[in-house]
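For this depiction, one protein chain was excluded, whereas all remaining protein chains were kept in their positions.
Just so it is clear, A, B and C label the chains in written order, and each chain counts residues from 1 on its own.
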Amino acid sequence: MSYVPHTPIERAEMCEAVGVSEMEELFDDVPDAVRFPDLNLPQATTELELAVEVGRLAANNTPVEKGATFLGAGTYNHFIPSTVDSVLRRGEFFTAYTPYQPELSQGMLQAMFEYQSMVCQLTDMEVSNASHYDGSTALAEAVLLALDVTKGRDKVVFSPYVHPQYRAVVRTYLRGTDAALVGCDEGRSEMDQLASALDDRTAALVIQSPNFLGHFEEVEGLAEAVHEVGGLLIVVADPISLGLFRSPGSYGADVVVADGQPLGVPPSFGGPHLGIFATRRSYVRRLPGRLVGETLDRSGRRGYVLTLSTREQHIRRARATSNICTNSGLTALAAAVYLATMGKAGLRRAAELCYQRSHYAAKRIGALEGFEVNPHAPDQPFFKEFVVQLPAPVEHVNRVLLEEHGILGGYDLGQDYAHLGQHMLVAVTEMNTRADIDRLVDALEVLRPGANG
Amino acid sequence: MSYVPHTPIERAEMCEAVGVSEMEELFDDVPDAVRFPDLNLPQATTELELAVEVGRLAANNTPVEKGATFLGAGTYNHFIPSTVDSVLRRGEFFTAYTPYQPELSQGMLQAMFEYQSMVCQLTDMEVSNASHYDGSTALAEAVLLALDVTKGRDKVVFSPYVHPQYRAVVRTYLRGTDAALVGCDEGRSEMDQLASALDDRTAALVIQSPNFLGHFEEVEGLAEAVHEVGGLLIVVADPISLGLFRSPGSYGADVVVADGQPLGVPPSFGGPHLGIFATRRSYVRRLPGRLVGETLDRSGRRGYVLTLSTREQHIRRARATSNICTNSGLTALAAAVYLATMGKAGLRRAAELCYQRSHYAAKRIGALEGFEVNPHAPDQPFFKEFVVQLPAPVEHVNRVLLEEHGILGGYDLGQDYAHLGQHMLVAVTEMNTRADIDRLVDALEVLRPGANG
Amino acid sequence: MSEPTLYELSVAGRRGGLELPRADVPETELPRELIRPDNGLPELSQLDVVRHFQRLSQKNFGVDSGFYPLGSCTMKYNPRVNEEIARLPAFAHSHPLQHPSTVQGNLALIHELQEWIREIGGFAGVSLQPAAGAHGELAGLLMMRAYHEARGESGRDQVLIPDTAHGTNPASATMAGLSVLEIPSDDRGNIDLEALRAACDETTLGLMLTNPNTLGLFEERIEEVVGLVHGCGGLVYGDGANMNALAGVARPGDLGIDVMHFNLHKTFATPHGGGGPGSGAVGASEALVDYLPGPIVEVVEESERGHRVFALGSPQASIGRMCTFLGNFGMFVRAHSYIRMHGSQGLRSNSMHAVLNANYLRVQLRDTFAVPFDRMSMHEFVCQGTVEGSDAKATDVAKRLMDHGFHPPTVYFPLIVPEALMIEPTETEPKPVLDAFIAAMRDIADEAVRDVETLRNAPQATPVSRLDEGKAARELVLCDRATSAS
Partner (left out) sequence: MSEPTLYELSVAGRRGGLELPRADVPETELPRELIRPDNGLPELSQLDVVRHFQRLSQKNFGVDSGFYPLGSCTMKYNPRVNEEIARLPAFAHSHPLQHPSTVQGNLALIHELQEWIREIGGFAGVSLQPAAGAHGELAGLLMMRAYHEARGESGRDQVLIPDTAHGTNPASATMAGLSVLEIPSDDRGNIDLEALRAACDETTLGLMLTNPNTLGLFEERIEEVVGLVHGCGGLVYGDGANMNALAGVARPGDLGIDVMHFNLHKTFATPHGGGGPGSGAVGASEALVDYLPGPIVEVVEESERGHRVFALGSPQASIGRMCTFLGNFGMFVRAHSYIRMHGSQGLRSNSMHAVLNANYLRVQLRDTFAVPFDRMSMHEFVCQGTVEGSDAKATDVAKRLMDHGFHPPTVYFPLIVPEALMIEPTETEPKPVLDAFIAAMRDIADEAVRDVETLRNAPQATPVSRLDEGKAARELVLCDRATSAS
């Protein structure tokens, strides 16, 4: 299939106008030796055949019902209202470039302005950018921001319960700096231990709450502690939790980042997601990424533009706050439509359902012989994820769940935390009904030690 | 789920303005005894739960791959370019009413004008309406048109190989007239026999070509014969065939009808489809349904309006040409996008593939022992469907094909034609590859008499 | 900017449209004499096509574009979730002639919908065959005819139709081979009972009743109306186009209606599609249930655990098929979802809010635009689109509304109200939208007196200004002239 529209006559006319007799001559500058390679690619195909072929590829994934999914760990199975995709499919949005020409881009610009406004409300921060790539890269840039505004410092204190892959990405980004991560490798540090690691070389303290194990962190006094040493508090948040639970802004966060996938974006095997990045107004000139601001046109009509581009690579080049250019416009639009559709009551309700159903699941699983829920922190409040100590290896349990019950079990924490072998991180959202949870519990029960499983 | 937006305060304000204290009072005119029944309907549910529940219902249908579908008989498995649905999902189109207010409906009006233009080209007729319900109702209205323009006649000669369900619908419509169908019940009449049934009571001769058994009818002289007795020639066409094969207009048809489903509309278990209705300009004032015409606005800009409404029920009431009001706007739009995307070469190619692949299938099946292809008319050319005489009952063969091979077999002709017991109507389109056909042949081979099947 | 037509955009030899697979089978010779030289279609690239239809869409106004108070059309929000569900491949790609055992999901859905509509209407049975309201009318009238014929009363060939009725009613009567007797309305907007009484006799096939009628008024003496018709041996057909006032509020069957169509594309929010496809289910009382068009879905087996097996069946004395297959299944899926989400309370709440919205507009507008039958309305009401001190017409008011961003109401219908504006807000419009509409209407009324030329030249904010309908009808350009160029 080719989407090239030229007729042979048009092509000939154009070649003539350009002064070549064959299109090949357009490429005389390309060294002969390498010109026009025969690429070893499969023979071109048509849309009809493609759909069949790729459909077969897709069929090699094991299908799982949404209600039977209990895997989270950074990508979640939340409800996506049908309004979202109906907006995303509009060609005016999805086939546009970054809104460099505001007069032709008021739709996207206003939507991004609204996105920024809602993110600021949810996080209780003063400014939000118009999106970043994903949660981990937003976090990495938050750390770079902290290193920059605390110039000269080289230490970033991390909770070990920040998403392990976020920490990995931060490590990659820190290859370009002299700074190091501290605190997160022990694998067991509590908040007060982290606080004791703070000193005058500390650029930032980074926590996640609810943390990777699902728990709300004890945040009292944290902001004060890090501010006292002149560092920043960076918080990784779950955007759904912000519908009901206190915001990072309310306890003194300086930068809030999150992965926005739960806000109307399908898991899509890990991407594209959406990086949320919000901070204090005082750091606005240090913010990475696009920023939409309100203004007026020549007849006094309200309008929106990309603003403070002096921070950005295309103006400031080597001295830009970040290299980011293409960001996540369309998934940010998804989040805006999602938040508008859910609204105040809807997001609150989604968070409530996550809380209620995950607690029901935790109680039922905790009551099973041989299973222990949140053994490391039985009293810490949690949101939608919790830890289950299993009587068997996680991989085995997951295999049985999937093959015998069609259930997608939780995340194997032993991959990241040596002390959490045979511990599974279970996610329960508004998509899992009581019946779904009961089916999970019944399936697990058979796996208890000594059962016929 | 309720889509009612009212806040309690708004409701109260509005009730007050209207002068009621409760909404119930708005219904004082309704007799007490029947007011506010408690309907025995399932408890309201949410979008989230609905999607799960209906998803389970859908899962009770046996899935069949498109390539493994050989069932046609009036609804076909043709390729639908992705442009079609992307246009149909646009709210400006699908949430609009019939374009009564042309200044706000130029989009739909122009699209319908284009639809009419393309239908006229394909059929070689002079006018097309803006759609009818489906093929059979379009045919029924064509018969009414013929009865009307030949006032006083009461006989409609039908080929027995017009789609049986179209004939059934025509019968229903003729309950409102004194006319009768002739010729179609014998089940075997050839064209010359039909011609001999024509007389001065004949309002129309109705044929289908390719006919219900897939064959092109021998149309030479037919139009002349029916015109000679003062009747009309009505032709039921396959719109895909018109990409390559001669049009009804070219052999003298007075009215051409078709089901437009092959033009970008999914089978959807039989509806919504699209009725195509085209005729001569001399019958335009007798045409049923909407008609879009070109005109100018006050500043001389081109625009489109519904025209000749004096034919229609909302103006002429009891003397209207038809009662049709809501028609098939959105599926006609689908057809317009489909035809525009396929274009001249694409539709021709689709028709060619249908022809080539169905002939390949016919040859291979005909070579199987115990199977005979088109036994009644081995030399008649066919388009994409053909008849196979089976060594076993059709229902049995179809059960084996589906259960053992995932193949959806053809239509059981014995249901409609007594002389075609154990005959299956097989449809092959551009969606069935050679490999798909070979799989069908292999599966059939096992069913041959004496095989291990 | 005026958008070129597909044929104007077409360029001979244009590529980039749609390629289809190469032949993978040995070639069979084509029957040369049957081949056409040219099929007359345009030639465009996919990008041409996508751009063209995007631009056209932007010249079209739907419920999604703004307030659309088109009376008698129930332009309510079409839930997006229904669009997703109707597109599930298991539904959209199932074939109507598959063996019933392979489409039990479809059949179960159809059966549920039949049952739910039966319950909502208070009927003995329902057929989902008809493709639209008018199609349902024809089916209903043919059923009534068959009923009388079966009782040896073939002489009944007169249909009584109120002067407020929609044009499809008399047109359907004619198609059913019946004659029409128009019944006037009284000064409260009801059927004139005396006229009805006088009309009812042994030639009466029945009455076609729209309730609430097209004035948006509930028939105050509905029991007497129905009693008169039944009394003379006639039947009552219900035009259910206005069911959005009554779903969950009153069951037409309980009011004595014998047969009625439902417009799923109105009451149950299947999208209008720019003029269809819709769906016009018919419900019938005990007397008529055997005449319903078929096939319909029946339960043929039910296990103890409630598992049901469905099949197609035909009512015993069915008038036959109304369409090729089972009706507009894609619309059934949407209506099924809609009813499933709402339940009894939800449907009633819809009706109540639809009626509240209409009455709110009525009381806010009646001092500006006269409401001839000014009593509590149902889901819509009719006012006159004229203003004292101005000779602006209803049309002018309607066109001027476009400049305010609103779709106009239905105009010049019903016929008994001169310069009628028929206003149906539906329940999904919030008060701020209604208030903005009220303000615009008042504005326009002022303007009609102050500056009638602006009204006469309206609309100006639309892609085209007023179009010359006379020219269109005179010249009858019904196909693109550019086709000949291709």
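Rule of thumb we're sticking to: a contact is a pair of C-beta atoms (placed from the backbone, for glycine too) under 8 Å apart; a residue touches a chain by one contact, two chains touch by 3 or more.
No experiment lies behind these values; they were computed from the predicted model shown.
Contacts of the undrawn chain with the visible chains, over the full complex, involve A, B, C. For the chain left out of this panel, the touching residue among A:86, A:202 or A:389 is A:86.
Only one residue from A:21, A:172 or A:196 touches the chain missing from this view: A:172. Interface with the hidden chain, as seen from chain C, comprises residues 1, 11, 14, 16, 45-48, 50-51, 54-55, 58, 63-66, 77, 79-80, 405, 428-430, 432. Where chain B meets the chain that is not shown, the touching residues are 1-10, 45-49, 81-83, 85-86, 91-92.
Just so it is clear, only the chains that are shown with their structure count from here on.
Centre-to-centre separation between chain B and chain C, using Cα means, comes to 20 Å.
For the pair chain A and chain B, the distance between mean C-alpha positions equals 47 Å. Chain C has its Cα centroid 45 Å from the Cα centroid of chain A.
Multi-chain contact residues of chain A (touching two or more other chains) are listed as 47-49, 81-82, 86, 91.
For chain C, residues that reach two or more other chains under the stated contact definition are 14, 18-21, 46, 50, 54, 79, 81, 83-84.
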